[in-house]
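A single protein chain has been omitted from the complex, and every remaining protein chain is retained in its original position.
Just so it is clear, A, B and C label the chains in written order, and each chain counts residues from 1 on its own.
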Amino acid sequence: MTTAVLYAPRDLRIERRPIPSPSEGEVLVRILSVGVCGSDVHYYENGRIGEFVVRSPLVLGHESSGQIVEVGEGVSSARVGERVAIEPGEPCRRCDQCRAGRYNLCPNIRFHGTPPVDGTLSEFVTVMSDLAYKVPDEISDNAAALLEPLSVGIWANRKAGTEIGASVLIAGAGPIGLVTTKVARAVGATRIAVTDVNRTRLSAALASGATEVAVAGSDRIDGEFDAFIDCSGSSRAIAAGVQSVRPAGSVVLVGMGADELTLPLAMIQRRELLITGTFRYANTWPTAIALTASGRVTLDDLVTGEYGLGEVEQALNSGRDPHSIKAVVRPALGHTEIAEGAEKKGERQTAR
Amino acid sequence: MTTAVLYAPRDLRIERRPIPSPSEGEVLVRILSVGVCGSDVHYYENGRIGEFVVRSPLVLGHESSGQIVEVGEGVSSARVGERVAIEPGEPCRRCDQCRAGRYNLCPNIRFHGTPPVDGTLSEFVTVMSDLAYKVPDEISDNAAALLEPLSVGIWANRKAGTEIGASVLIAGAGPIGLVTTKVARAVGATRIAVTDVNRTRLSAALASGATEVAVAGSDRIDGEFDAFIDCSGSSRAIAAGVQSVRPAGSVVLVGMGADELTLPLAMIQRRELLITGTFRYANTWPTAIALTASGRVTLDDLVTGEYGLGEVEQALNSGRDPHSIKAVVRPALGHTEIAEGAEKKGERQTAR
Amino acid sequence: MTTAVLYAPRDLRIERRPIPSPSEGEVLVRILSVGVCGSDVHYYENGRIGEFVVRSPLVLGHESSGQIVEVGEGVSSARVGERVAIEPGEPCRRCDQCRAGRYNLCPNIRFHGTPPVDGTLSEFVTVMSDLAYKVPDEISDNAAALLEPLSVGIWANRKAGTEIGASVLIAGAGPIGLVTTKVARAVGATRIAVTDVNRTRLSAALASGATEVAVAGSDRIDGEFDAFIDCSGSSRAIAAGVQSVRPAGSVVLVGMGADELTLPLAMIQRRELLITGTFRYANTWPTAIALTASGRVTLDDLVTGEYGLGEVEQALNSGRDPHSIKAVVRPALGHTEIAEGAEKKGERQTAR
Partner (left out) sequence: MTTAVLYAPRDLRIERRPIPSPSEGEVLVRILSVGVCGSDVHYYENGRIGEFVVRSPLVLGHESSGQIVEVGEGVSSARVGERVAIEPGEPCRRCDQCRAGRYNLCPNIRFHGTPPVDGTLSEFVTVMSDLAYKVPDEISDNAAALLEPLSVGIWANRKAGTEIGASVLIAGAGPIGLVTTKVARAVGATRIAVTDVNRTRLSAALASGATEVAVAGSDRIDGEFDAFIDCSGSSRAIAAGVQSVRPAGSVVLVGMGADELTLPLAMIQRRELLITGTFRYANTWPTAIALTASGRVTLDDLVTGEYGLGEVEQALNSGRDPHSIKAVVRPALGHTEIAEGAEKKGERQTAR
């Protein structure tokens, strides 16, 4: 099979590897779509994220959908043929965090595309069968892959306690800011203000359900919010956002980037703000599937480019285009098909 | 002013009374719309509900909107002219329940139209200023009155813990079942099954956001639900509903009627079901206003009849028509205007 | 090794079986103490509990402590020699309930001494290593076994939301009622009323931290409680208890027995009572160990009889003595040692 392997910063090689065999409890999945995430780009450009360092060749990719083509021992053969969305983290299932339902905090979790665990930018991967969730026909291959970022948005809103009639301020309108906006809307928030420096992204935010947008640093946003969700990682955005939260409101820090966070102690106390950060997600796929299958949340509109496995570097570089939101790699498609797909997509976008 | 006073079962008299003056902290409201609730009908027909007995002449009505025409001491005169929705319960604000934020459980609460406290089926009423919530233009007079039953639906869903992607079973598609359905949808529930014996009401449930409906007692509903909300008060519906809830799911009992509840102990234990009942609501008006003003929830579609103050008995009897959902009394309108209003409403409904 | 096997109601045979070998991830434990539970007695006397039927020879016992004597692949050999308390349920770790942290509701859980899964009334058993919790010297062998019923009491109090300064009514002063009382006290409840028909047990309740006791059915208990925890399974006790709960209080049904539960619907609504049942427990052993090791909760005082493996039937029948609270079986002790142990225990009890 073909796979895309990162050897060092900007040294990504297309290789042939043997197709893996599913072990007990696993399924073999032919990959249909892999979303390119900022963290993939970061590893590609820098070879590390914080303490996670690419020390040996690594396959990137953790936003994935595919089709089950083979099952390991103990897995029903009826699953062969299922189209699935893949949850990329396999927790140990035994530690205190796992047993308490917070498996995202499992110290032993093995997460796709995070060193030293290979990701899914391959033709085939094996995963534990319970991490391959069947998706209904209403969810496209790309949307099934993007249930992963959608999970980040679900988790952010759960932490924020977003509810019907709530007001939410979201900083950053990249893919995570947009899915967070989409989920806030699905949850019934009625004021959703989104800030970013990029006007194209602010348009996408409006299309995603924002009720108002503002250019970060210049436009002003009035009033108090029930919650502030930072998806920008910008110290300045965080500082401004915290000021906008009503007493007993919450601050959820999703965006990475800033090393340190400087917060006004007296204000946190006087308003009893609740501040937390998110690390991935737990128990979100069933929700993500229900939201997407029912049409409450759309994901295909986030896809601004499709690439073959041979074009992974182009996909990784696509974010430099300010109009790009989300690139997906489609290992199973030949170039012709991809071109056609892109064409169809163009039509759909025109039709909207 | 004109007011409708219940002297005894089926002895309702239209009287002239002096317009009250707002005391300190109060506002005087000219009533624009009053929804007729099942409890009003119950008092009208039986003179009592459980331990609440009509012992002296009583004005009914507790789903109300109006316009502030005068303010008492300590209330800003800028409020004169505001169109408002009225929260009908005035808690003592001092007891443990009030101070803990559960003012609906205040033993000293004074609630409109519950003996011995007069309700709002009058041209004018006085209420504490914080219980008269300003409503924006997007909310009609009738919708503003119906924020009260909407509050019941919000409270039911809060107790049920309804969330995005949830599955909810709702028994009973009367006004409360319908607003509960509307809120479940606004909250992002993706499976909303509603049961009733009345097919007209099931149609209304579908129009309100139900994803499936079933005739109670004959149609079958498969699968497990995250929550069951009873809005029927029927012992049979409750017994069936409880069986449909998944482990760790919740049962919320909103409908009144059954005296006793017989539940399967072993199943409650084996599934660790969470069972509770609701009594009115607390802290729901801001949410109700946000949901309605934003269009996430519509309320005007529930109104199937408008009546003048002189037609209160017709309004109270309107529920016998199986096609009736919600009657409203509009004390401020003359008969001609009401007819016009009804006509306009007809047009709107056609246009939908 | 020696093991006690139930073939049919009252047909319990002492057998020799080969010592099992620990599989991957397992440890082999030499059993030191096994508490006898009401459910063991029920299987012994009736051959079934509800839908769980003893269809093939079954080893009873699920309240267990022991010493690790061998480890399977993947388990550190440093664990050999550890004294451990055993959590008796092995969940699948893959289903929605497991992943959400509610593994007690796992439909695939394998639980010691519940047909068809063998329990621990043997000289040796194998268990998954994470279910064998190291206990410090402060916790005796018997106390380590009784961390299992203590877990039931912890879970009951968690569900009840017992907190500092709370008032709790507990019906039933059998072993579960007593551990529930002990935990309520450890949590800081300041009013703990316990009811039972057995005066010996009421004395034990007072020794366990009850602030008042009452003979069920004759003594009267005044006032309202924040929570009512039923550990009796008696319909009458439940009916009385529910009436004693304050608005927004909780009712937790731990005791098994009554088939159906008849509850006053209007009262549940008017008070918005929260009613739930418990099924075993989840994530309680670390808490149980901390409470017992620190002396906040004592467990040895519950032990009223110690038996050898050859005396399992006597242990199962010991509950007929109204002064008996908890019998433990000590497979590793010869009869002489047990006699000595009982003597020492007698001294200790005298010394208290």
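In the analysis below, a contact is a pair of C-beta atoms (placed from the backbone, for glycine too) under 8 Å apart; a residue touches a chain by one contact, two chains touch by 3 or more.
Treat the numbers as computed from the prediction; the structure is a model and nothing was measured.
J.: Just one of A:69, A:117, A:221 or A:268 touches the chain that is missing; which is it?
T.: Selected residue, touching the omitted chain: A:268.
J.: Which residue, A:92, A:117 or A:258, contacts the hidden chain when the whole complex is considered?
T.: A:258
J.: Hey, which subunit C residues sit against the chain that's not shown?
T.: 154, 157, 163-165, 183, 186-188, 190-191, 211, 286-291, 293-294, 296
J.: What residues on subunit B make contact with the chain left out of this view?
T.: 93-96, 98-103, 128, 130, 282-283, 286
J.: Name, in rising order, the residues on subunit A that touch the hidden chain in the full complex.
T.: Subunit A touches the chain not shown through residues 50, 97, 100, 102, 104-105, 159, 247-248, 253-254, 256, 258-266, 268-279.
By our rule, only the chains that are shown with their structure count from here on.
J.: As a quick test, compute the distance in whole Å between the mean CA positions of subunit B and subunit C.
T.: 46
J.: Specify, in ascending order, the residues of subunit B that touch 2 or more different other chains.
T.: Residue numbers touching two or more other chains: none in subunit B.
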